[in-house]
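Left out: one protein chain. Kept in place: all the others.
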Amino acid sequence: MSDPTNPSFDVAHLGHVELYTDRFDESLDFFTRIYGLKLSGTDGQSAYLSAWDDYEFHTLKLTRHHSTGVGHVAYRVSSPEALERRIDAISASGFKTLGWVDGDLGHGRAYRFEDPFGHVFEIYWETRRYEPDEADRPALKNLASRYHGQGCAPRRLDHLNLLAADVREFRRFMETCLGSRVTEMIQLDNGRIGGAWFTVNNKGYDLACTEEHGRGHGRFHHVTYATDTREDILRAADIFLENGVHIETGPHKHAIQGTFFLYVYEPAGNRVELANAGARLILAPDWEPIVWTETERKKGQAWGLKTIETFHTYGTPPVPKGGS
Amino acid sequence: MSDPTNPSFDVAHLGHVELYTDRFDESLDFFTRIYGLKLSGTDGQSAYLSAWDDYEFHTLKLTRHHSTGVGHVAYRVSSPEALERRIDAISASGFKTLGWVDGDLGHGRAYRFEDPFGHVFEIYWETRRYEPDEADRPALKNLASRYHGQGCAPRRLDHLNLLAADVREFRRFMETCLGSRVTEMIQLDNGRIGGAWFTVNNKGYDLACTEEHGRGHGRFHHVTYATDTREDILRAADIFLENGVHIETGPHKHAIQGTFFLYVYEPAGNRVELANAGARLILAPDWEPIVWTETERKKGQAWGLKTIETFHTYGTPPVPKGGS
Amino acid sequence: MSDPTNPSFDVAHLGHVELYTDRFDESLDFFTRIYGLKLSGTDGQSAYLSAWDDYEFHTLKLTRHHSTGVGHVAYRVSSPEALERRIDAISASGFKTLGWVDGDLGHGRAYRFEDPFGHVFEIYWETRRYEPDEADRPALKNLASRYHGQGCAPRRLDHLNLLAADVREFRRFMETCLGSRVTEMIQLDNGRIGGAWFTVNNKGYDLACTEEHGRGHGRFHHVTYATDTREDILRAADIFLENGVHIETGPHKHAIQGTFFLYVYEPAGNRVELANAGARLILAPDWEPIVWTETERKKGQAWGLKTIETFHTYGTPPVPKGGS
Partner (left out) sequence: MSDPTNPSFDVAHLGHVELYTDRFDESLDFFTRIYGLKLSGTDGQSAYLSAWDDYEFHTLKLTRHHSTGVGHVAYRVSSPEALERRIDAISASGFKTLGWVDGDLGHGRAYRFEDPFGHVFEIYWETRRYEPDEADRPALKNLASRYHGQGCAPRRLDHLNLLAADVREFRRFMETCLGSRVTEMIQLDNGRIGGAWFTVNNKGYDLACTEEHGRGHGRFHHVTYATDTREDILRAADIFLENGVHIETGPHKHAIQGTFFLYVYEPAGNRVELANAGARLILAPDWEPIVWTETERKKGQAWGLKTIETFHTYGTPPVPKGGS
């Protein structure tokens, strides 16, 4: 896959997601005490959070804002040379470029660009590894930090989901700019693509894009961390229940990607997922996208659960009145 | 990672392992009925087996032989061009080359070469996908075949472990020929490397090599399939128990790589593992090998289980009398 | 609890359930190959089935019939003297008695009686233990038979659920005739009892009764076997999915009793459940029934799943046209 025509491996992995919240303190309490991320640091407007086995300083940047939704999405590249190649490809693509930013507490300079639907992306090479202090040092040296067992305690960042008015065009953006590939997708009867699941590596997906059904722009559907087991997710359901967190749907298994899932809303209203993919990986270098028809999608989730209506309509930030 | 100096992604994944057995019928019964692989096909000397979500025709080739151990180890490359690049690198390496073979029921032509310790490797591009028939068609189209639930029913091939008299030299072989990288290793007090864990992709490892303590040559330690959950492995322990399969050690968790494991001997004596890595992946493109000292290794497994003595001494084929 | 006024322990446990099927061969195939019970024996009209750790010859009697639903419900008493005491109490109760029957392949003579809603009950002391043959002998002698791993492979009979037009009166029947106690119940706003969960021992419930909303009489809601783990139930969902079994609802967790559940229909249409209660037991001898209000019940299941409509309406046998 290192051919110039198939530059997938220039981009190593999803690095972090910036989430906006208009209830910063409550959101931070949710993400640390209940959801179980660690607070790596803070600056003026943001808290930097990571799961206990995320190797970087942060994988979630939680930022005070007048509303909710996603600030930016960051991917780490696989080398300085790969960064150059990607910038060349992005510059040549015709998609909107925003140029360099200095980085923040968690990484060095990053190159920003934007999809046609208002989501800001960045790619970066220079990162800051999470350095555990004494209290945080794991018993086993191959972990990024100790398993703290606080809250749901997922292991690492897994993926995010964005909304776009034209998934086909979003796909072109992902393939062109990030060398990402589609592993599964929904082909609607009207010829449109209902959703597409992308990956830059062996994970089944690190980003999903589903069709925006409101009049929203640049909206966010959810961000997801991975747990080691499905049992972690069943346990998380009890933790959410006991803490009064709104459970939207799950635990259940997605037909698409086969992920065991649980969706909740954090206090500011952003949708957050916990997921477990089992041992599934996309190992085939010539994997052909799985195409689900509208009829197949209507069967619901893997074990027959009807997809909850809000899953098709709810995103952040909310759409202004009369907008959806 | 697509730089010429870091050609890792030329090789996509471990493809299959050929295992020798001098009790073919019993081994085949074990691997299908108890361990839970599917029989994809047979030819004169071999049975071709795969797990229910392996995308290729086979990941285990079980071959009648006068003894036990490994026949060959195969990796699939990521493109026809990558195959050429790898052959160039192997040819230039000075390691022994064996040239092209025609392939078998499961894949097209393959290029063979050998490590200095007598293990035969091959790389190939042209493969045969597993094509489920009606009875084997999965309910969800993103699976390679239906979840049959027979025996332990692991999901996919995970890794194998070879024995070598000089792990350092074996490492040079893996890096040079396959562009594989070391994710974890054991540094012995005597300066030798006690073991090394290699990967060509985002898995923690697809091949491990540990030091040969007998006088064996080209010996095999174990082959492993991955399960979706740890519970699958606890359940497998009961299945092995009820079927009179020798459980060598486990279920427990390795300190190295953090894998939840269970080791048994198949009827001919080859060691076979079931393993679950949870959500662990090696995502960092600049991952530095974790180096375990001899002292650390002596602490045993993750939760304190002392490593069973046979784990250090037993491999296949057996070493001739006076040899160990 | 051995006081004459509180004779609970005269009845030891739910013994077996007789289920009617008008698709005998398909039902038998479902219960053995997919659901994972063992066939202990057959006579002219019935198959006798048990789970791998049921100690008796059978816990499910599957009987050819012109329709579906429950044939009879059997409880085993704790001693011959307890049997006498229970018969005295039943005779004095005014509930309908049917007298002695000879028993069948699985147990000796039994005393039959009937609830006001047409369900036949029996109590018995003399039983036939399941005697494993060589192929069925467990590796561990404290199990009733070997863990066979076939299909869903639940461990033991757990409970059943009946429909009755007047749950309050059904409760009087259970308390009077079986010395059963209510552990949880639903108090409707209209003063009626929506459902009650009964036990004769430390299990949270061995029989539930919910209100009949159709015009059915003597109808059956479901029968349930217990699995050792919740993971067994997640795995069962995949087995049902792959075998085309209709999954009605689940996996999820009931608010009432906290049971992790999965409901399917066997081929003749009877509802069948798999359930796991975790470590929950009713140990308090003075346990007060938990009373759920109608408002609380409307919140749905434990993690927010709305109770599926068929759960309130569907039972077997089907109600004749115009009847529901």
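Of note:
Note that the chains take the letters A, B and C in the order they are written out, and that residue 1 is the start of every chain.
The working rule: a contact is a pair of C-beta atoms (placed from the backbone, for glycine too) under 8 Å apart; a residue touches a chain by one contact, two chains touch by 3 or more.
Keep in mind that this is a model prediction, so the values were computed, not measured.
Contact with the undisplayed chain is limited, among C:R155, C:R171 or C:R271, to C:R155.
Contact with the chain not shown here comes from a single listed residue; of C:L105, C:L143 or C:L188, that residue is C:L143. The missing chain, though absent from the display, is touched by one residue of A:H148, A:R168 or A:H312; that residue is A:H148. Contact with the omitted chain, checked across A:R172, A:R192 or A:R235, is made by A:R235.
Interface note for the absent chain: among A:G41, A:G118, A:P138 or A:G214, the touching residue is A:P138. Shown as candidates are C:S27, C:S40, C:N161 or C:Q257; the residue that touches the absent chain is C:Q257.
Interface residues of subunit C with the unshown chain, by the touch rule above, are 1-3, 6-10, 12-13, 53, 55, 76-79, 81-82, 140-143, 154-156, 158, 184, 201-203, 226-231, 255-258, 276-281, 283-285, 287, 290, 292, 296, 302. Taking the whole complex into account, subunit A touches the unshown chain at residues 138-140, 146-149, 151, 229, 231-232, 235, 238-239, 241-242, 244.
Where subunit B meets the chain that is not shown, the touching residues are 230-231, 234, 237, 240-241, 246-253, 260, 302-305.
Here is the rule we use: only the chains that are shown with their structure count from here on.
Of all the chains, the one whose CA centre sits at the greatest distance from that of subunit B is C.
Centre-to-centre separation between subunit B and subunit C, using Cα means, comes to 47 Å. Between the CA-based centres of subunit A and subunit B the separation comes to 32 Å, rounded to the whole angstrom.
Residue positions of subunit B touching 2 or more other chains, listed in rising order: 140, 229, 231.
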